[in-house]
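Removed: one protein chain of the complex. Kept in place: all other protein chains.
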Amino acid sequence: MKETFTKSMARNIYYGGSMFFLLVFIGLTYDTHQEIPKRDNHEAINEVVALGKRVWEENNCIGCHTLLGEGAYFAPELGNVYTRFGESTEALKGFIKSRPVEGIPGRRSMPQFNLSEEELEGIAEFLKYVDGIETARDWPPNIQG
Amino acid sequence: MNHTDKNIVQYKPLPGDFAIWVFIFAELLVFGILFISYAFTRKYNLELFNHHQQFLDRETGAINTVLLITSSYFVVRAVDAIKKNMSQQSARWLALGLLCGAAFVVFKILEFNEKFSEGITLSTNIFYMFYLCLTGFHFMHVLLGMVILAFILVKTHRRKYNADDHDGVETGASYWHMVDLVWIILFPLVYIIR
Amino acid sequence: MTRFAITSSTKATLIWLLLVLLTLVTYGLGKIGYSGTFVITIVLASVLIKGHHIIADFMGLRGTEKKWRWLMQGWLLLIVAVIATAYRYS
Partner (left out) sequence: MKYQSQLVAQKYFIAALSLFLGQILFGVIMGMQYVVGDFLFPEIPFNIARMVHTNLLIVWLLFAFMGASYYLVPEESERELYSPALANLMFWIFLVAGALTVLGYLLFTYSELAALTFNELWPTMGREFLEQPTITKVGIVIVALAFVFNIGMTILTGRKTVVSLVLLTGLVGLAVFFLFAFYNPVNVVLDKYWWWWVVHLWVEGVWELILGAILAFVLIKVTGVDREVIEKWLYIIIAMTLITGIIGTGHHYFWIGTPDYWQWLGSIFSAMEPIPFFMMTLFAFNMVNKRRRDHPNKAAVLWALGTAVMAFLGAGVWGFMHTLAPINYYTHGTQITAAHGHMAFYGAYVMISLTMISYSMPIMRGKVANSQAAQTLEMWSFWLMTVSMVFITLFLTAAGILQVYLQRFTDTPITFMQAQEKIEIFYWLREVSGIVFLIGLIVYFISFFVKGEEPQGVEA
């Protein structure tokens, strides 16, 4: 290869190329934000859901579960758990409430978080809201998440 | 990269700086995948593609093709000129090339404007997704190419290049021809064949 | 700039004419609204010719190492071939 390449040209491509693609990315980000409201189920967001998201975060649920595929892979996907639990927020609350304090011998168990009724309502409504987000190809692939 | 090749036929090196060629190859890879994706997605959405293709502006597309080809031609002349040490002629050819590019941009903006005013976006349907991705992405490349051309135009005009040292002109020219080459495929693929 | 033999500039001009001509043919076929294998073949053939000249003459790959010419012309050929296949069987 007697093709030569100079440092200054490599530098130009680095700066020019990355600026170029950053601009494209910002443009796409703009477009995405025009589209997101059509499918993000924001109509469902209210005070209860907001509290639910706080409960979700302050108990680090993402440290075991995935939500729309992101998080840890130790416990089931929760993006569609509302559907999986028969579209019942009561079932969700019941499950969270019933976790044994000392765990289950030899098995994985969700901790007992001692949530208040209000917090339980919040987390259940939050999960219901997430389930309503219109993901592409209706991800996850099936009810098992 | 710098081993000596004595017993090899003397080939010309790729015109311009090799770094731009790495970039060109990468870009062609992206466009190539996009073209192939288009062709196969169409195969499975034939009705949709054929239906919406009718509404594309073939006139603008054809004019734009001629503009880009002509622009590319002017840039070829610019490289020829600088090789003969005629930097002012070269600058004039570059300016003409740039002008054609600008005209392309104007026509393209009009075309996009029409589509946008109809409320068409990337999410309208898969055909328009491809149409906007391909033409939009290409449009960005025209703009980038014009920035590069403008840059070398200024330098040529200031007599910074000559017959012995004109790598910069060739580098910019190579990129610009790539933009042309992509459009040569894009135009018939998206606007014409069905 | 005009010489008696064909200069590189004259050659470029001739190629430019060819490219414009082929573009007009492509457009014309689109305009008439014909479709089908025949039109596609002609259009894709003209893409090949145009692309070939842009690569070899405008981009200046004529006379460079084989691998570069293979790479670029191969890219063109591959894309056109794949498009042809996808359109042929649709």
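Here the chain labels run A, B and C in written order, and each chain numbers its own residues starting at 1.
To be clear about the criterion, a residue touches a chain if its C-beta (ideal position, glycine included) is under 8 Å from a C-beta of that chain, and two chains touch if they have at least 3 such contacts.
As the structure is a computational prediction, the values presented were derived from the model and not from experiment.
Novice: Using the whole complex, pick out the displayed chains that touch the missing one.
Specialist: A, B
Novice: Which listed residue, B:L34, B:L67 or B:L149, touches the chain dropped from view?
Specialist: Residue touching the absent chain, from the options given: B:L34.
Novice: Could I get the residues of chain A that touch the absent chain, sorted low to high?
Specialist: 5-7, 10-11, 13-14, 17-18, 20-22, 24-25, 28-29, 31-33, 35-36, 39-42, 45, 49-50, 53-54, 56-64, 66-77, 101-109, 111-113, 129-130, 133-137, 139-145
Novice: Residue by residue, what part of chain B touches the chain that was omitted?
Specialist: Counting only chain B, the missing chain is touched by 1, 19, 22-23, 26, 29-30, 33-34, 37, 122-123, 126, 129, 133.
As a convention for this text, only the chains that are shown with their structure count from here on.
Novice: If you tally contacting C-beta pairs, which comes out ahead, B-C or A-B? Let me know.
Specialist: B-C
Novice: Using the average of all C-alpha atoms in each chain as its centre, how far is it in Å between chain A and chain C?
Specialist: So the centre of chain A lies 49 Å away from the centre of chain C.
Novice: Any idea how many Å lie between the Cα centroids of chain A and chain B?
Specialist: The separation of the two C-alpha centroids amounts to 40 Å.
Novice: Averaged over CA atoms, how far is the centre of chain B from the centre of chain C? Could you give it in whole Å?
Specialist: Result: the chain centres lie 14 Å from each other.
Novice: Which chain B residues sit where two or more other chains touch them?
Specialist: 11, 13-14, 21
Novice: When you check chain C against every other chain, which residues touch at least two of them?
Specialist: 65
Novice: Which residues, counting only chain A, touch chain B once they are in their complex?
Specialist: Where chain A meets chain B, its residues are 1-6, 9-10, 12-13, 16-17, 20, 23-24, 31, 34-35, 38.
Novice: Spell out the part of chain B that touches chain C in their complex, as residue ranges.
Specialist: Residue list for chain B touching chain C: 11-15, 21, 25, 28, 32, 35-36, 39-40, 42-43, 46, 58, 61-62, 65-66, 69-70, 72-73, 75-77, 79-80, 170, 174, 177-178, 180-181, 184-185, 187-189, 191-194.
Novice: So in the complex, which bits of chain C are touching chain B?
Specialist: So the residues of chain C touching chain B come out as 8-9, 12-13, 15-16, 19-20, 23-24, 26-27, 29-31, 35, 39-40, 43-44, 46-47, 50-51, 54-55, 57-61, 63-65, 68, 71-72, 75-76, 78-80, 82-83, 85-87, 89-90.
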